[in-house]
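Note that this complex is displayed minus one protein chain, with the remaining chains in position.
Chain IDs A and B follow the sequence of writing; residue 1 opens each chain.
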Amino acid sequence: MQGQTKPAVAEPGLMRMTLHVWRQKNRQSEGRMVTYTADQISPDMSFLEMLDVVNEELVAKGEEPIAFESDCREGICGSCGMMINGIAHGPKKETTACQLHMRSFRDGDEITIEPWRARAFPIIKDLVVDRSSFDRIIQAGGYITAPTGGAPDANAIPVPKPDADFAFEAAACIGCGACVAQCPNASAMLFTAAKVAHLAVLPQGQPERYARVARMVDQMEVELFGNCTNHGECSAVCPKGIPLDMIGLLNRDYRKARVTGDRRGDDTP
Amino acid sequence: MAVSVAPVARFYRTSVGKKAIMAVTGAIGVLFLIGHIWGNLHVFEGSEKFNSYAKFLRVVGAPVFASSQLLWLVRIVLLVSVVLHITCAVQLYQQSRAARSVQYRVHKNPGATWASRTMRIGGVIILLFIIIHLANLTWGWLHPSFVEGDVYHNVVALFSLWYVTLFYVISMLAVGFHLDHGVWSMFQTLGFRTSRNNIVLRGVALIFAVVFVIASCAVPVAVLVGIIS
Partner (left out) sequence: MTVEIAPRAPATGTELWNVSPDNSMLDAKDPGGPIESRWDRHKFEMKLVNPANKRRYTILVVGSGLAGASAAASLGELGYQVECFCFQDSPRRAHSIAAQGGINAAKNYRNDGDSVYRLFYDTVKGGDFRSREANVYRLAQVSVNIIDQCVAQGVPFAREYGGLLDNRSFGGAQVSRTFYARGQTGQQLLIGAYQALCRQIDLGNVRMFPRTEMLDLVVIDGAARGIVTRDLVTGEVSSHVGDAVVLASGGYGNVYFLSTNAKGSNVTAAWRAHKRGALMANPCFTQIHPTCIPVSGDYQSKLTLMSESLRNDGRIWVPVRAGDTRPPNQIPKEERDYYLERKYPSFGNLVPRDVASRNAKDVCDEGRGVGPGGLGVYLDFADAIKRLGKHTIAERYGNLFDMYQRITAENPYEVPMRIYPAIHYVMGGLWVDYELQSTIPGLFVLGEANYSDHGANRLGASALMQGLADGYFVIPYTIGNYLANMRAGAYDLGNVAFRETENEIAQRTQRLLAIKGDRTVDSFHRELGKLMWDDCGMARTDASLRRALARIPELRAEFWQNVNVPGDGAELNQSLERAGRVADFLELAELMCIDALHRTESCGAHFREESQTPDGEALRDDEHFSYVAAWEYTGVGNPPTLHKEPLEFEYVHPTQRSYK
């Protein structure tokens, strides 16, 4: 169980590993860990391609394949995600599970694969979880009210480059949920803060700035995420390397929204 | 000026609000500790100076404040802070525990520090320490030979016992760890930490924690080894 943190070794030839995978039929049923052997694994395979190979064999044997999500397989859609040996998206920094390659592992490794675990992310099947709580956090206010058609010329309001760059850094979040999965408190702070920060530093985001953070934080609580105790594990596993600065910004804006009374745009009673 | 309490109540209801309260109350605690440890170091100046310092604490603020009034004010602030700090800590702990009902089989902690991961257990140790500490040096319940008003004696008599000094040193290490994460964390919680000042804040917190442990342990250790007697 040590190999995965060691530097990548491109060994010639194929590898065999032992997988311990969480299998759970559906939301209601109880799950358990099941052990499989992944054979003939090329170091050039991605982690998900390795699972594809295991699944093809399972189907050939008449068993149900391991359910896991993926779509883009390029590290941008945020669909994929699983705990690989206790680290969200696996051992490689700023890398999603779909972009993790088997050369990060060694022949004979044991790999434990578990779904994201959080009450706000109920398991649907095997490694597939329901992350709609993230959508509801955005629905609660994670937007700028800009109805189609009424926008001024795009260059009418210059945005200082540092602000634009900071906004981009925050907006790079792919909504994968690794932050929640890794956080010892199952907190959604990094995700929520990234969105808050993205819109809070742009001039277009000012009118609703404080109402937005207030509503989004309230929704985060409703969804039963944990609280943030500033562990920083979220940022360490975030495939887009979203920094903890975003959480600091959320904290500041939330305080302003609720205490110092900067309640611009806040129409909540 | 009409101040609505509703926003504050809403603030308190969310984890972000509670956390801010922890940071503010923690900061009050930090200020107290700075003063308290600084005061304790007066022990090295001998019995008279130290006892008069203890007396000074009770009369300070006169004539605006009557005897011990300011002390009580500080005590109340401290008490309220500790109660708020602990209440928030407990409520947040419950919230996090509920947020992950099924635990991972394997869970590593990239990015986290040992200090951050021991905040809760460290807090409990500190709470126990405070109770025992008060019972020793303020109320005298556990003290072998408590003399009301002779703080110097109380200190020296107490720390002459090796197991008491050991207990204090261990407790101070716990407080040190709590502060190493806590002082840094406070800035993050209040929104003053950024990637740029992170190194500085980490350093400030670490140095503060180390200085605190050394300075606070100095008194009991000095008594035990006989520098103070």
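Keep in mind that, in the parts below, a contact is a pair of C-beta atoms (placed from the backbone, for glycine too) under 8 Å apart; a residue touches a chain by one contact, two chains touch by 3 or more.
In this text the structure is predicted, and so the values were computed from the model without any measurement.
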Fill in the blank from the handout: Neighbours of the unshown chain, displayed set only, are A
Fill in the blank from the handout: Contact residues on chain A toward the hidden chain run 8, 10, 25-26, 42-46, 48-50, 52-53, 56, 59-60, 62-65, 67, 69-79, 92, 95, 99, 101, 103, 124-125, 128, 130-132, 134-135, 138-155, 157-161, 164, 167-168, 171-172, 174-175, 198-199, 202, 204-205
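The working rule: only the chains that are shown with their structure count from here on.
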Handout entry: Centre distance in Å when chain A and chain B are each reduced to the mean of their C-alpha atoms
Key = 36
Exercise for the section: Over in the complex, which chain B residues touch chain A? Could you list them? Expected result: 6-8, 10-11, 13-20, 92, 95-113, 116-117, 119, 181, 184-185, 188-195
Problem - Contact footprint of chain B on chain A as seen in their complex - result: 1, 20, 33, 83, 85-87, 112, 114, 117-120, 182, 184-187, 189, 214, 217-218, 220-221, 224-237, 243-245, 247-255, 258-259, 261, 263, 269
